[in-house]
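I have a structure here, written as structure tokens, and I will follow up with some questions on it.
Only one protein chain is missing from this complex, and each of the others stays in its spot.
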Amino acid sequence: MEKKELKIPMLEELEKGPWPSFVTEMKKSADNPMAADTLRQLEQSYEDKISHWKHGGLVGVMGYGGGVIGRYSNLPEQFPEVAEFHTYRVNQPSGWFYNSDALRTLCDIWEKHGSGLTNMHGSTGDLIFLGSKTEAIEPCFKDLGEAGYDLGGSGSDVRTPSCCVGPGRCEWSCYDTLDACYDITQEFQDELHRPAFPYKFKFKFSGCPNDCVASIARSDMSVIGTWKDNIRIDQDEAKKYAKNGVDIQAEICDLCPTSCIDWNGSNISIDNSNCVKCMHCINVMPKALRPGTEGGATILVGAKAPIIGGALLATVFVPFLEMEAPYDDIKELAEAIWDFWGEYGKNRERVGEFIQRVGLATFMDEIGLEPVPEMIAHPRTNPYIFFGDDLDEDDE
Amino acid sequence: MEKKELKIPMLEELEKGPWPSFVTEMKKSADNPMAADTLRQLEQSYEDKISHWKHGGLVGVMGYGGGVIGRYSNLPEQFPEVAEFHTYRVNQPSGWFYNSDALRTLCDIWEKHGSGLTNMHGSTGDLIFLGSKTEAIEPCFKDLGEAGYDLGGSGSDVRTPSCCVGPGRCEWSCYDTLDACYDITQEFQDELHRPAFPYKFKFKFSGCPNDCVASIARSDMSVIGTWKDNIRIDQDEAKKYAKNGVDIQAEICDLCPTSCIDWNGSNISIDNSNCVKCMHCINVMPKALRPGTEGGATILVGAKAPIIGGALLATVFVPFLEMEAPYDDIKELAEAIWDFWGEYGKNRERVGEFIQRVGLATFMDEIGLEPVPEMIAHPRTNPYIFFGDDLDEDDE
Amino acid sequence: MTTAQRITDIGPPNYKQFLPPVVKANYGKWKYHEIPKPGVLVHVAESGDKLFTVRAGSPRLISTVTIRLFAALADKYSGGYLRWTSRNNVEFLLEEEKNIEPLIKELGEQGYPVGGTGNGISSIVHTQGWVHCHSAATDASGVVKAIMDEVYPHFTSMELPAKLRIAFACCLNMCGAVHCSDIAVLGLHRKPPVIDHTALPKMCEVPTLISSCPTGAIRPATVDGKASVEIEDEQCMYCGNCYTVCPAVQINNAEADGISIWVGGKVSNARSQPMFSKLVIPFIPNDPPRWPGVVDAVVNIVDVYAKNARKHERMGEWIERIGWPKFFELADIPFSKYVIDDFKHAGETYNRTAQIRQ
Partner (left out) sequence: MTTAQRITDIGPPNYKQFLPPVVKANYGKWKYHEIPKPGVLVHVAESGDKLFTVRAGSPRLISTVTIRLFAALADKYSGGYLRWTSRNNVEFLLEEEKNIEPLIKELGEQGYPVGGTGNGISSIVHTQGWVHCHSAATDASGVVKAIMDEVYPHFTSMELPAKLRIAFACCLNMCGAVHCSDIAVLGLHRKPPVIDHTALPKMCEVPTLISSCPTGAIRPATVDGKASVEIEDEQCMYCGNCYTVCPAVQINNAEADGISIWVGGKVSNARSQPMFSKLVIPFIPNDPPRWPGVVDAVVNIVDVYAKNARKHERMGEWIERIGWPKFFELADIPFSKYVIDDFKHAGETYNRTAQIRQ
């Protein structure tokens, strides 16, 4: 095949500077005609200041409702190699752990079927194979399956769960994020591959309240590690931090959200009943302070981006849940939520918006969770209480 | 006139106990048949657990649209003396200052025309004359006028302004609340007496951020004293407080909302550029600390009770305004607000709700106030920015 | 009498005539104050002059007989000068320190306690109730009296962590600062209004009535051939706004009406920003004449606060520090689902952090 010229002067401006360049990356694959046409169309976008992609039209693998994002050039004559340019969302391993052989296998498959361009990784967590033709979809899927990989979610289904590195490396992980993420992904393969919800539903697992996968902001079910017992203190190490220049009073005590940690110049003391497990003191002095040993997780529900009612952070559903395999509690909770939301949620209404529409108390009633004060930042300030028909049975 | 028996056993239960009893008060006036029937009807309400008053039907003085609240018994046969039982809202003097002669004059008028029962004072601030017949309204108004008194507001008009004691006694008053309240009440007599707004509009004046008339919670225009320069410090007095047992670090420094005040064991120092004029430190040590001398006020708009969109606290409109008679700035601001709200506000829509409906920025545009960051707690978090037609003139 | 002759639009009398001489002389020139004992303030001017204030509690609903009594006491002790406060206490403005004790004594004999200053409980801001209002879900003065009798020791002392402001309103109109009080006692209806279809067409405008409903529960309907309305019960949350605009839509209901308790509001900008009160007890039935359920609830909250809050911490500041779960636990108040907001901005009240006391 004769090689078309690659004239991309604007993009090449983006090869300058110290940060690794995506243009350079794309050029590395430019032997692949799809990658080359991607560069060319992108250069065109840079000139026109507008995207040249179109969406719409269903593409995917047989029997699955998601996992492939269909995309088409709106200048197919100019850039015929990307006339069709669909991406695969390949479900990543828990914690984005790989070994070199696994990576090479993935590269083999993708160089065979697609553009050779990837995202390591997509914002949801998938390994993104960026751009292939419609005809390549099934064969690529077959090769992936044989290599032990499957597609992730897209559309109105369970989206690819993701998790922080957790017990794989982090000393603060209050439960096994890698296992929980793997187990729950496996459990809900059907929900992941066959969209049947009003809209997408994302799980994310963080091992502690630092929330290194931003679950509280980006997942319909956010599982954040925490602990019930006391922060473990090594007073000698604390003294060492002080000696090495940490101003414990200013850097820790004054910044504790509940002022429950004290430093008398030689010892740390913590009023653990008022500690909200924010992690700050532990973050600053990891050798001196450690989370307690009675680990578990707080389950929060309903985070999302702004479309369409405005962005939401997740809301506390279960203040503390033990996180032991096979994670039945959390699976049952998810299913109870799906049942109610599935029946009454509107099309394209995320569960967080649905909760706000029907009311948190009603939602809890329906899914069978007892209301507890931890669910709210504060009680209502308006007097518009709907007593309904319960009037006479109430705790008056 | 033969005296009916006064059988009020339930109410008399409320004459017991150390706190002065309103029942005892009402009995003091019980020679007045209206007061006696009020007691009787109230006893009836205590038995029935329900109000026996009716509203509706216009009563008032000629030429005024407010100032009298019409009320009728729904048991007029049983309690004929309160079949009509209207209250007058008599505009109180600024700061609720009286002298004994003035009070006696008021008592004379009220014993002549009404029940002899009063509220000293109503929640808005008026002196409330509680209960008279329809026929007494004009004569009572005439006597009030001759004694130098006028009615306050009711209905969709300017409501009786009120103010804290201010420079009349308080060392913290940053402007002359008594004068401002009096001057503005006089200026807007027409707006006070002849309802022409979508709904009520309340002014309240507090001399400092302690806000002793709760203006920020209860007035459509809340005028709260503040200062521009530094807090005045008397270090010797501060030392005395410390010696007398005030823990300045814990009681003041740790509670300062911006941590801008320091105590080194013998001296106070304040980073005045970060002081938000909250008053706390001054409140705790009034001999050692005083507001600065460059006084003025913050103007906030739009507080209200919950009907119907939910309660609102007032919003900052002007962070700092000099408050010199004749208070032209504030009068012009009020008029600009009334113009816009008067034209576009819905019936029974308080100005605070109207602002939320049209948007703060639009409202400011319309009344001619430049937007400043002090108006908001924080910038928007949602990306739903309406650029409208201004698109091309913007500060891009 | 013709309109021309009538005196109108004169406004209130000028306050200046009512200022005591010491105030006139030191107007705006006060330097500091002290509270030598509960109910007594001394304001010292830059000139060195002193103004002594004696503050007495009053039930607000007072007879002219009592006003005359106050006038007489003012003549005797404070040169005839007195004022009322924004919380309905009466203040005698004395130039002579020696008059303080005799005045307090005489007030006491007449049944008017001196107090309400500093870190205590002042008079309860309140409303009309069954004494004068048609829409009251409970009485005002009676509930207030019953509560004040029990918290009375806090009126005459100053030993709370900070000021504790109680307010009362008899319906959701909230005439007062109920929505921003340390403790708010609020009457509420709990059944949709009952419509008098005969009276309605005569008394009310249907479109105004329909638009008065914040939840859109009221719809036009033809009843017995006449234009009237109907109410969708499931949408009504008993605000009573329809009743205010139309007396033929009756909201009062002896069985369903009662009282709710709210805590943690404040108005001052001191330390923390002003805050709304929050619902903690959704409903206590009306129990006249002495409302024991309400009184116990208020006293309990006052006690728990007094025992647990730190110095200078208002109710809401204390609760923010310890967290709502702890408040419900300490106050031994069962957490009710009604406490969870479900109105317009309800989502803003959900807990959206993993910061939790475990």
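We call the chains A, B and C, going by the order they appear; numbering starts again at 1 in every chain.
The rule is simple: a contact is a pair of C-beta atoms (placed from the backbone, for glycine too) under 8 Å apart; a residue touches a chain by one contact, two chains touch by 3 or more.
Because the structure is a prediction, the values reported are computed rather than measured.
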Touch partners of the unshown chain, restricted to the chains that are shown, please.
A, B, C
Listed residues A:Ser156, A:Thr185 or A:Asn382, member touching the removed chain
A:Thr185
In the full complex, which of A:Leu103, A:Ala196 or A:Ala325 touches the chain missing from this view?
A:Leu103
In the full complex, chain A touches the hidden chain through residues 10-11, 13-14, 16-26, 28-29, 35, 38, 42, 45-46, 48-56, 62-64, 71, 85, 87, 91-104, 106-107, 110-111, 116-121, 123, 125, 130-131, 138, 141-142, 145-146, 148-150, 162, 164-165, 167-171, 173, 176, 178, 182, 185-186, 189-190, 192-193, 209-214, 216-218, 224, 250-251, 255-257, 276-280, 283-284, 286-287, 290, 305-311, 313, 346-348
Footprint of the hidden chain on chain C, which residues?
269, 273-274, 345, 347-348, 352-355
Where the missing chain touches chain B, by residue:
209, 211, 216, 224, 226-228, 257-259, 273-278, 298, 300, 312-316, 319-320, 355-356, 359-362, 364-365, 371-388, 391, 394-396
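Simple rule for what comes next: only the chains that are shown with their structure count from here on.
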So which chain is the furthest away from chain C, centre to centre on CA atoms?
A
In whole angstrom, what separates the CA-based centres of chain A and chain B?
50
Centroid distance [mean C-alpha coordinates] between chain C and chain A, Å:
48
Centre-to-centre distance between chain C and chain B (centres being mean Cα positions), rounded to whole Å
12
Listing for chain A: what residues touch at least two other chains?
381-384
Could you tell me which residues belong to chain C and also touch two or more other chains?
172, 174, 179, 214, 239, 276, 343-344
